[in-house]
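Entry: chain A
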Amino acid sequence: MILLVLILVLFGAALLSWVAGVKSHAASRWIALCSLLVNLGIITGIWLEHTHSNSRWWYQFRMDWVPHFGISLHLAMDGLSMLMLALTFFLGALAVLISWKEIQNRVGFFHFNLLFVLCGITGVFLTMDLFLFYFFWEMMLIPMYFLIGIWGHEHREYAANKFFLFTQAGGLLMLLAILGLYFVHKANTNVYTFNYFELLNTPMTPFMERWLMLGFLIAFLVKLPAVPFHTWLPDAHTEAPTAGSVVLAGLLLKTGAYGILRFVLPLFPIAAADIAPVAMLLGVAGILYGGMLAYAQTDLKRLIAYTSVSHMGFVLLGAFAFNEIAYQGVVMQMITHGISTGALFIIAGALYERIHTRNLRQMGGLWLRLPMMGSAAMIFVMASLGLPGLGNFVAEFLVLLGSWQASHVFTILATIGLVVATAYSLRIMQKVFFGPCDRQYAMPDLNGRELVIIIALVIVICWLGFHPQPVLNTSQNIDYVIR
Partner candidate 1 sequence: MMGTAFYIAAFIAILATVMVITRYNIMHALLYLVVSLLAVAVVLYLYGAPFMAALEVIVYAGAIMVLLIFFVMMLNLGKESAAQEKLWLKPRIWIFPSLLCIILLGELVFLVLQNHQPVSEVKMVNPKEVGIALFGPYIMAVELTGMLLMAGIVGAYHLGRQKEKTLHRFLENDQS
Partner candidate 2 sequence: MFPALIPLIPFISALLLMAGWKRFSRIGVTVTGCGSIGLAAVIAIIIAMQFSANGEQAIVQHAGNWLEAGGFKTGFDFRMDALSVVFVLVITIVGFLIHVYASGYMHDEPDYARFFACMNLFVGAMLTLVMADNLLLLYLGWEGVGLCSYLLIGFWYKDPANGYAARKAFIVTRVGDTAMAIALFMLFQYTGTLSIPGILENSTHVWSVNDGMITVIALLLLGGAVGKSAQLPLQIWLPDAMAGPTPVSALIHAATMVTAGVYLIARTHTLFELAPAAQTITAVIGAVTLILAGFSALVQTDIKRVLAYSTVSQIGYMFLALGCGAWSAAVFHFVTHAFFKALLFMAAGAIIVALHHEQDMFKMGGLKNRLRGVYWVFLIGCASLAAIPFVTAGFYSKDQIIWLSWSAAGGHVGLWLAALLGALLTGMYTFRMFFLVFYGEEKTKVHHQPGNSMMIPLYILAVLSTVAGFIELPHTMGHVTLFSNWLQPVLPAVSVLHESLAMEWTSQALSALLALSGIGLAYAWVVKHPKGMSDFLEMPAIMWLRGYWSRGWDFDELYNVLLVRPFVYLSRINRRDLIDTLYTGLGAFMEWCHNVLARTQSGLLRWYILSVVLGAVAILSVLIWRIYL
Partner candidate 3 sequence: MIVHPTTAGMLLAGVLFVLGLISILVRRDIIFMLLSVEIMLNAAGLAFVVASSHWGTADGQVMFIFILAMAAAEVSVGLALILQLYHQLKTLDSDEAAKMNG
């Protein structure tokens, strides 16, 4: 029941903040913030309660929805879901905070969309019914589309359309695969069900398994995004408002990774093992290709967007390494990438508020004016290049350590990606904060609100870097697939 509450709180708050937004902008913001904090509180409570629990599933909730098809409102939470939800609410709350000043138009509708996306994401992370999963999967697109399309930058419509089309295309393939699985299961057991647990271990022919797996995988690869399905991402990230970018990078991409861990691997173990070399290749390609593209960008947000491509390559690499170390690394990477990239987008947004450009060529020497922001940027740039002591390192190291067992060549290539990461990450610092400064006017450094956001992020990323054990313990409770 508590799981349903998590979703309903967001849904109710979404409607409420829309309504409230008509009268008062502040009310809308506070409602959004509070609802997310409430959820964050709930999640924290759950986490603390279950720190030492060894049970696989912490909560289950089940209610018939469309019994005709065997569709039920089936929610369940395990460690992975919990971690993802914690990230969701944390970044969600930050997203509300960073929009406090940035969004001045149509505030109510903005928060409606924001909360609605988060509601969809929460659903994705909780649902154990494949139909419901697809339902939430699609549901989160529309508000995201609006977030980009209404409050975005110059080319917002193009970006929003592209985002929408790509993810929909993938989603429809997944729908086919879900239904395929549904009928395969029916053929075996004569039971129509979309229930995840019942669909696990469905016997099927290798041929069928391969195609169904591909349907799922492609949807998740698009969302992840893996090369060559990544091209929606730079546009969407670049054009979205800061909160949109944070939610996109921090959460939406994670749904793809989550899908791979939750569905592709357990449902189709054999086919997944067969495709592993290709998947790992795509992961490595993402790491290197994304890094190379990131290096070449002149638009700050676009650069950060491409780093996401690069970082999510590790997720793909690790997920298909089929061992526990890599798996834990993947979970870590999902969280730390959310934090670090989210933070970089927040910084990019804060910069944009001050200098009204995202063009790296028009920046430089800002450390002089914005030392605090510069330091914050430095920390997250370092996180992004995988400096030990920050969360990303733990994640990437575990992924690489695990994937080494699976494939030497891919691991070596991915490790080389770290060098590329250094190149593009340092470029951010160099172009934005270092070098000569030709801006004469003073500009305010981080204000109190921004400082709170940044400090929260810094604390989390450092905590994850030095003491990731709680997260690792939690994600340990999951069945993972070992070849």
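Candidate selection criterion: all candidates are chains of the complex that A comes from, given by their letters.
Heads up, the rule we're going with is that a residue touches a chain if its C-beta (ideal position, glycine included) is under 8 Å from a C-beta of that chain, and two chains touch if they have at least 3 such contacts; residues count from 1.
Everything numeric in this text was worked out from a predicted model, so none of it was measured.
Peer 1: Taking the stated C-beta criterion, I'd like to know which one of 1, 2 or 3 contacts chain A in the complex.
Peer 2: The single touching candidate among 1, 2 or 3 is 2.
Peer 1: For chain A, which residues are in contact with candidate 2 within the complex?
Peer 2: 162, 227-228, 230-231, 234, 292-293, 295-298, 323-325, 327-329, 365, 367-368, 371-372, 375, 378, 382, 387-389, 393-394, 397-398, 400-402, 404-405, 411-412, 415-416, 418-419, 422-423, 426-427, 430, 433-437, 466-469, 472, 476
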